[in-house]
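A protein chain is absent from this complex, but the other protein chains hold their places.
Here the chain labels run A and B in written order, and each chain numbers its own residues starting at 1.
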Amino acid sequence: MAEIRFILNGAETVVNEDPTMRLLDVLRDLMGLTGAKEGCGEGECGACSVLVDHDIVNSCIMPLGNAAGRDIMTIEEFSKTERYNVISRAYEDAGAVQCGFCIPGMIIATESLLNKNPHPSEIEIRDGLSGNLCRCTGYNMIVKAIQLAAERGDGLW
Amino acid sequence: MSDISKSIPKSDSAGKIAGETIYIGDMVLDDMLHAMTLRSVHAKARIKSIRLPEMPEGYFIVDHRDIPGDNCVNIIFDDMPVFADGKVNYIGEPILLAAGPKRKKVKEIIDSIEVEYEPSEPVFGYSKSVVHHEFEKGDAASVFCKAERIIKGSYSTGYQEHIYMEPQGVIGLYEDNKTTVIGSMQCPYYIKNAVVRTLGTGQENVRVIQAATGGAFGGKEEFPSLMGCQAAVAANKTGKPIKLIYERTEDIETTTKRHPSRIDFEAAAGEDGSIEALRVRVFLDSGAYIGLSGVVLQRAMIAASGVYTISNLSVSGDVYETNTVPNGAFRGFGAPQMFFAIEMFIHHFAIETGQDPLALRKRHLASMGDPTSTGGTFRDPIIMGDMIQKAIDMSGYDEKIAEYSKPGDHRGIGMSWVLHGCGFTGSGEQKHIKAVVRLRKEKDDMVTILAANTEMGQGAMTTLRKIAAGVLGIPIEKVIYNNPDTDLVPDSGPTVASRTVMIVGGLIARAARQLKEKWVPGKEILVEERYRQPDYIEWDEDKLRGDAYPAYSWGVNVVEVEVSPVTYEVDLKGIWAVYDIGKAIDERIIIGQAEGGLSQGISYGMTEVMECREGRIQQRNMTDYIIPTAGDCIPMEIVIMDNPYPLGPYGAKGAGELPLVGGAPAVALAIENAIGKRIDRIPATPEYIMELMENG
Partner (left out) sequence: MVRSYIPKSYGEALDILSKGDLTIMAGGTDLMVKKRNRAGLLPSFQKDVLFLSGIKELSYINKENSSVRIGSMTTLEEILYSKQIPSLLREAAAIMASPGIRHTATLGGNIGNASPAGDTLPVLYLYNAMIIIESKRQTREVPIEEFITGPGRTTFGPGELIKEIVLEEAKFNVLYYKKIGGRKTDAISKVSFAAGAFARNGIVEDIRMAFGAVSPRVARDRGIEDSIKGTPAAGILDLAEEIRNGYGNIINPIDDQRSNAKYRKKCCMNMIDDFLGKVFAEQ
């Protein structure tokens, strides 16, 4: 056990747990933040994605110890932002959401991508999504959603 | 009124995007116990003894001895136990559950259980037939007797794993003499009927509620009945909520998959080059229990002549039991295997008989009024001619196939033609399902659709609400569709077989018309509709004779590829498709189904490798079982035709499965065109392509 301090969704947070605990378990089991999902548990599917220092990270393979001193944002907090409003509307308008299990992770991937690259090319979008698997859509509508978001949110990123 | 096809926002999107939608794994109930499964490590064995550790307070073991009713998962065949009793038939077969408040302790208990097995010789391959069907059309035997030339082909297909993003999971509860199962599922009433039987209790004592379902594709058709029964038995025994959520590796290794198959053809070539008679033999590997395999076999067999009219047809097929994980429903349900095989075979037949494949295919293409493979009739207009031309024009098929067929060119293009029988095979709806839907109008004039069909991403909630609102002429916001709860909704049947819009949506449209007639503002009104089979349908379930389906959806798929001569990897270069699904209730939802389905079909044909060795699945996680990423997929051009089916709501037919069915043959034909070598199995992996290119 150790005291690990980090920022979680804007708030200073202290967790007294084993540092090898998976960040995903910290979020879901200790904090009740269930927006990040477990799809594979080995960093393949991206359903567990969260922002760490505003970059996308797979929380299922990030140990709590590596979260020390970092700034962690989950979909629960990101969904309060203006950027989220643009992204979520674009996902709806593009029809990008089917079963939804991958979608919170996709939103995180979208934010991480646009934050670095506000006007990504189609190839850059596909690379930005390469760690977020979707089995329903074939991805094209998600790519379209990100293009829409980038266009409509011009200046936000 | 605006066209029903015009897209509207999906009812369920906002919550899913925000991460607020609660899936089964997200649910936490007071006093809940976590359950884990102890599984067989042998493909076939007798269980001699099970030694349990000393159980700490509050921890439980649940096994076959705790089952009050039948130790049998109610599917079609009564061969699959809820918990193994004295013997196991595949690696991963569930033996018992351990449950308790702390997952760590539960895991320790599972790890410390000692099972003594007496292994015996397992059965693999196509040797032990457990279901056999056959049917004839015309007189194939005498054509073959006189045939001058007989062309043969044999095709095989591998497993396909659903990889719904959300692994399987249920919660079982027991309160006041009532058992409730909440979970990720397609068919609440399948689970209810299974739990009633396993508990040996009355219908009134079991309730099933669908949780938000993170993808299914058939994988949550019959399988959740097993987990539902286990969780129900455990909840009854312990009196506490039981949460049973699969790990991904557990899900991949032990849940149902698409059946591996082998399909053999023999065709008698007529003097004019046509196929005078076709003999087809289907082999399906069911795994350890039959489950739905017999019905999957029927759908495969009925599709034996593809979209073609062949006058003399002899079809036989068997389901073979093996000591491997049971296979089951998967989008397409036997049709993807057969359409891969028949599309390749007709192509190969043409080449061997020195004909242009496209011309031969066009010559045999079914038209309205033609007899179906089972001697029924294609009653509705078939617009494949237009669709094919459209696909050819969009893709530049004619020019490309000529250019790419030159030696040394590693580009290729392939086109598949498919149909999909909508709804249950034969009289399934009438005899077995007997769907009922209700609409309930409240005093505030809000209308709730009462049906058991599930939203699993395919858009059922939005589509069904649209149908009701459209017929009633009220705004969509006035129509409610909740996740089904068997205590509140009648049994409108399972969410399978591309039946939800055509059959259930059709009933909802009828109910809405009834409600509209009775409509009085401010008054509570309840209306009900029951399924009635169209009068013209005649089906002999034993002989597989007559109209196998009330209607058919049709598709043309074109895939263009480039194969690397260095690494044999396949690059997708273009994807085009044209579908006739009657009428799109919501165009964007249909495009979503089309793109997602076709993408699954293409990767079934070229990417997704799953092997079973000595009864053990080799690709056991998402690192090893590869599905496409966004970087593997490319934009698609999809056209949805308007060809309304008179008995479907707004003319709609089935759409969910159709796009998957033609993906594999289109990409396989494209690869064949690229490398100039005949492909007779899928997935057409780089390893296989290397063998073909290097060894001829």
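Things worth noting here:
We adopt the following convention: contacts are C-beta pairs under 8 Å (C-beta built on N, C-alpha and C of every residue); 3 or more make two chains touch, one makes a residue touch a chain.
Keep in mind it's a predicted model, so treat the numbers as computed, not measured.
Of the chains on view, those touched by the hidden chain across the whole complex are A, B. The chain that is not drawn here is touched, among residues A:Asp29, A:Asp71 or A:Glu122, by A:Asp29.
Residues 34, 36, 103-104, 107, 245, 247, 565-569, 607, 609, 611, 618-620, 623-624, 626-629, 631-632, 686-687, 690, 694 are the ones on chain B that touch the missing chain.
Chain A meets the missing chain through residues 2, 4, 18-22, 24-25, 29, 38, 41-44, 46, 49, 52, 55-58, 60-63, 65-66, 68-69, 109, 112-113, 127-128, 130-132.
Methods note: only the chains that are shown with their structure count from here on.
Taking the mean of the C-alpha atoms as each chain's centre, chain A and chain B sit 30 Å apart. Within the complex formed with chain A, the chain B residues making contact are 7, 9-10, 12-23, 25-26, 28, 162-167, 212-217, 247-249, 456-459, 588-589, 591-592, 595-596, 598-600, 621-623, 627-631, 633, 635-636. On the side of chain A, the complex with chain B involves touching residues 28, 32, 34-42, 44-45, 47, 74-76, 79, 88, 91-93, 95, 97-104, 107, 125-127, 129-143.
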